[in-house]
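Here you go, one structure.
Of the protein chains in this complex, one is absent; all others appear in place.
Going in written order, the chains are labelled A, B, C and D, and every chain counts its residues from 1.
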Amino acid sequence: MQSTIIQKLLGHRIIFSILFILLLTAPLYLSDFRLNLLGKFLAFAILAIGLDLLWGYTGVLSLGHGIFFGLGAYCMAMYLKLEANAGGLPDFMTWSGMSELPLIWLPFQYPIVAIILGVLFPAFLAFVLGSLTFRNRISGVYFTILSQALVLVLVTLFVGAQNLTGGTSGLTNFETLFGIPMNEASTQTMFYIITVVVLAAIFLGCRRLVNGRFGNVLIGIRDGENRMRFLGYNPSAYKTFIYTLSAAIAGMAGMLFVLQVGIISPTMIGIIPSIEMVLWVALGGRGTIIGPVIGAVLVNAAKTGFSESYPDIWTYFLGLLFVLVVVFLPKGLTGLFETWKARRKSQNVGKHVDVAKSYR
Amino acid sequence: MSENMLTLQKVTVDFSGFKAINELDFQVAPNNVHFVIGPNGAGKTTLLDCICGKSRATSGAILLHGKKDLTKRSEEKIVHQGIARKFQAPSIFHKLTVMENLEIAMKQKKRLFAMMKAKWTKTEKQSIHDMLDLIDLIEEKDELAGTLAHGQKQWLEIAMVLVQEPDIVLLDEPIAGMSKKERDKTGELITKIAEDRAVLIVEHDMDFVKSYADIVTVMHEGQVLFEGSMDEVQNDPKVREVYLGRKVEEDADNTGA
Amino acid sequence: MRKPFIAFVLLGLFLCVLAACSASENAANANEPEETDNESTEDTSTDNGDTIKVGILHSLSGTMAISETSVQQAELLAIEEINENGGVLGKQLEPVVEDGASDWPTFAEKAGKLLEQDQVAAIFGGWTSASRKAMLPVVEENNGLLFYPVQYEGMESSPNIFYTGAAPNQQIVPAVNWLLENKGDSFFLLGSDYVFPRTANAAIKAQLEAKGGELVGEEYTPLGHTDYNTVIAKIRSEQPEVIFNTLNGDSNVAFFKQLSDAGITPEDTTVLSVSVAEEEIKGIGAEVIEGHLTSWNYYQTTDTSENEAFVENYKAAYGDDAVTADPIEAGYFGVHLWAKAVEKAGTTDVEAVKEAAKGISYDAPNGTVTIDGDNQHVYKTVRIGEVQSDGMIEQVWQSEEPIKPDPFLEGYDWANELSESLAE
Amino acid sequence: MLTIQELEAGYDESMVIRDINMHVDDNQVICVMGRNGVGKTTLLKTVIGILHPEHGSIQFNQTDMTTLKPSQRAKMGIGYIPQGREIFPKLTVHDNLLLGLEAGDQKTIDEKVYAYFPILKDFTKRNGGDLSGGQQQQLAIARALVSQPSFLLLDEPTEGIQPNIVQEIQDVILDIKQSSDTSMILVEQNLDFVKNVADYVYVMDHGSIVYESAVDDIEDETIYRYLSV
Partner (left out) sequence: MVGSLSLPYSRLFILALSIVCLVSIYYYFYRTANGRRTRAVMQNRQMAECLGVSTRKVDMITFAIGSGFAGVAGCALTLLGAIGPTIGTNYIIDAFMVVVVGGVGALFGAVAGAFGIGIFNTVFEYVTSASIGKVLIFLLIIAFLQWRPSGLVVSRSRSLD
């Protein structure tokens, strides 16, 4: 018994370490352009982990994570924009007839503040919406709809307040970060490495969180929220926390996205991207930490691959992929392994275990 | 009054016009096994519901130790006051193992951040182990709870109530679907846990009630019809009329097989 | 048992992804066999072998696909014409098509792909200002060339972009002047809420103030907005003589329908639109927009011999129902302008082509267009037309000669304050 | 009428019942006994089709229905009264009964069911969820009876019901046996009642049949042994 556990751990660790090292060394064998793409996918993977924490473990489906991603991304972009303009007004502000930097932009002159706000701001918004809804036991489809409405409303606001946000065009044309030119290959490689490290850290952190007692409480809330109340838990607090945490993670992903892609615009944070994010998790398999990572990377790789090979009809391929997964793999890719494992197990039971016992 | 652990004063629960409980006065004394019986629809389950906060009393007060009013508190706060409840249908967590079910149920700090730091202590492990032993699920401790048989699920849920170490235990039909032996064991367990706490049980099985009740309350149409020992209950003509129906003897047969 | 297994599969999947990435890279390289060893020499990298690669980057999916697909088709038509006439520098042009998917970060990604991966000689693409702004840093970073075919708000001049659509002074400014002279001086500004309408209206307001026009209302609605009742109520209470319409896309359909439903006719209030061309009129329905005005550099009805041939070829290629419009034409002549500049430069090298392009002229369907060496915009003729019941636009006025592009409105006194605030 | 051969079924991961062979003749009442958790409910769920067997077959009137859906089985004349009643809480009593007609050809509710359970007649407009537990159980039985099934599956119809209603329900089951040619599989714990109503008895333990006998030859001792461990 003991030794198999050790074996498990070992197998586990080593494989994941190899994966991690493979990702870390990707700059050696991928072109700058491909590396940049992979970095973008990994930023999405970070977001997907957070989303799965919320959906797969706590049972709260948010169709509005794009907005938290976006808030993180905008916080970062606002700093980059100010730095690119060297203290001057961003171009879109002058077009909109503004003469000085609006109050809300002032904190973003400082990179550290911008990075902190990029996490705190989405977290705060999620905290407010979460406490207002979960406290009143608004959950299930009600919450999902509200989360989607939040996206719609905020994106409309982002587009509308174009003197503050750059409107539909979003923010782009950055130059330096901490004075380092952003678009140079070496800088981009650095961003990529940072992304890999953040991904690994969030991956391990979230796995720790959900594998212990805390994770069991989350599963309890997912499968029987009311029952948990009668065990003395306050599910609203837990749900609010996870929602907040996952928003913060999404914000982080957004910042890493902006650094590597160099643009953020409302199209990236709206309803459709928000739904797509849920699809990554569903496709990878919810209720596992690794599933969403696979899902996010795979879907986005497929998206890029298809659209490069078949620019006219790639959307059909992608649609077909989604349909196939939904029809044949309702539990996602990791669900495939679960079934496989269950098969194996029931075969084993048939062979080794006391028959009478297995009948219960 | 103050020696009562729990006092219900003129409690009414109104489900849009239908009064499931109507101006009910009711007390639970410590160290007692207190059964509530009555025909279906008499308000027994609703009584438990409003004590533990699942249903809200429309009027009246529920006092703990004669002072704290529970009617406005949230479910989890009531649990923190030492009141634990087992529901009629087993509502354990199917995707968690037996062990994990007990792990999240047991008495501990259940606030968010405390839970994040929670680790197994020796005493916790020991008490869970004892509990598993008691309910005969040691071997199944790493099985998913969903794969347990019906009776085992009931046991697990009773265990989940007990590991909360409550002062007042509310049990809704704890022996439904159990064998004779399991019932006896449940009964013994209930007697044992009542040594230092109050146990309030809703049950149909008259044999069981007869064997373990210290006090029996008969409810009818949302009110207390009669309260006393099982013998007194059985000999009360009002009770016989509304509840037991025609044949008392056959009840014993029905439930005793 | 399970976790290591997952991990192995993961590893496998990851390797597949990597393999896919490098495979497509190899594939890209395989297309240019002679080139692999001298990647670093910029000059030859784009015109190796018998072909010159050019990128076509428009939205083929998403909300903008309807508009952008026709521009893409026009550009492909132009490439085909050039190839039939022997190509450029004796080499055939090879279009590499990518889909911007109506998503600005995707435009940036694909522009990067075209320049870094495919090493195209030039990109023809974009429609929305947002997509151009997204591509701009990528194009500048890689020192590529972008030909952008749509009228826009101005206030921009990238050394790596050629703007073949109208600058504000080639569409909006003359339209406002014409309206003031011919239709009345109370203006209501209605636009979608994004950079083009906002910037355009800022200029219009300055112009109205200088010329004695009166601004009675200004409304912005979100992109894709379709309920114009409240806006129409405001229009009704203000009773403007002219509505200057900078709505984009679908909103136009809703607006014109609801305006006509409300019983407001061109006789009461004339709407002049700057984003409604023949293509859009098909969608709106000619009956509800008939009699209203548009301002462009080109209509399908424009009377030049080049246009006659262009419309004929376009219809031959894409069906009799296909209509041409200003951005389609701008996309079309953009390719020809670039080809001419390459021929003149004798190379596809970006700096050389930019140098050669200065002052170069082409007889486009809308008349002769000339690249302004100062700002890489194009001299164009301005036209105002009235929508007819058959969906065509009949010209009611045109500028006497091609107007010099002035993206920063530097040549207009009333715009001084505006352009000063914009000058960095 | 119904033949079960080598049936093996269970939930996701574990097999609950194994190697069940059972035969029910026309107009025969079969009782299945056994401690809780031995697989009786699982057996009935497999017969009605909620669970899909891993192995084995179920024949009904010479048709193999192993792969049919529950609705198809219901239409072949099998009525199911599940444990825990499962009436539709937000449909009226009348609508609940009308849904019982789905399986049969009748268009209206037979007065006979109201004769069995007169209380339902008084409550036709009430929502099912407003009834007491015993009344809900009566509704569940009535709902299964309205389509006049030729075969009934009853899963502990008297569990958790107040005694006077238990008596009524037992009377109804007896009456169905005596006055119609309906066959039944009845899961029941009360041996006296079983002796009263059954023609043949199966006892299950650990997911298999461990004892079977015609009701007249039944050995009380054996049954008590399996029921009370």
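The definition used in the following text is that a contact is a pair of C-beta atoms (placed from the backbone, for glycine too) under 8 Å apart; a residue touches a chain by one contact, two chains touch by 3 or more.
All values derive from a computational prediction rather than experimental measurement.
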Missing-chain contact among A:Pro122, A:Gly166, A:Gly224 or A:Gly335 belongs to A:Gly224
Touching residue (missing chain; options D:His23, D:Lys75 or D:Lys195):
D:Lys75
Touching the hidden chain in the complete assembly: which of D:Gly39, D:Gly100 or D:Gly207 does that?
D:Gly100
Over the whole complex, note the residues of subunit A touching the chain we left out.
129, 132-133, 136-138, 141-142, 145-146, 148-150, 152-153, 156-157, 159-161, 224-227, 271-272
On subunit C, where is the contact patch with the chain that was removed from view?
62-63, 66, 193, 219-222, 224-230, 233-234, 236-237, 249-255, 257-258, 261-263, 283-284
Where subunit D meets the left-out chain, the residues are 48-50, 69-71, 74-75, 80, 82, 86-91, 95, 98-100, 102-104, 129, 143-144, 147
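Following the convention adopted for this analysis, only the chains that are shown with their structure count from here on.
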I'd like the Å distance between the centres of subunit A and subunit D, where a centre is the mean of that chain's Cα atoms.
50
Report the inter-centroid distance (CA atoms only) between subunit B and subunit D in whole Å.
30
Residues of subunit C that touch at least two other chains are none
Give the residues of subunit B touching no fewer than two other chains, as numbers and ranges.
147, 149, 152
If you look only at subunit C, which of its residues touch subunit A in the complex?
1-11, 13-14, 17-18, 20-22, 24-25, 60-61, 97-99, 101-105, 108-110, 112-113, 116-117, 128-130, 133-134, 136-138, 141, 153, 155, 193-195, 198-199, 202, 220, 222-223, 421-422, 424
Enumerate the contact residues on subunit A facing subunit B in the complex.
209, 212-214, 216-217, 219-220, 223-224, 226-234, 237-238, 241, 357, 360
Spell out the residues on subunit A that touch subunit C in their complex, using ranges where they run on.
8, 11-12, 15-16, 18-19, 22-23, 26, 29-34, 36-38, 40, 88, 91-92, 94-97, 99, 156, 159-160, 162, 166-170, 172-174, 183, 261-265, 267-268, 290, 294, 297-298, 301, 304-305, 307-309, 311-312, 314-315, 334, 337-338, 340-341, 344
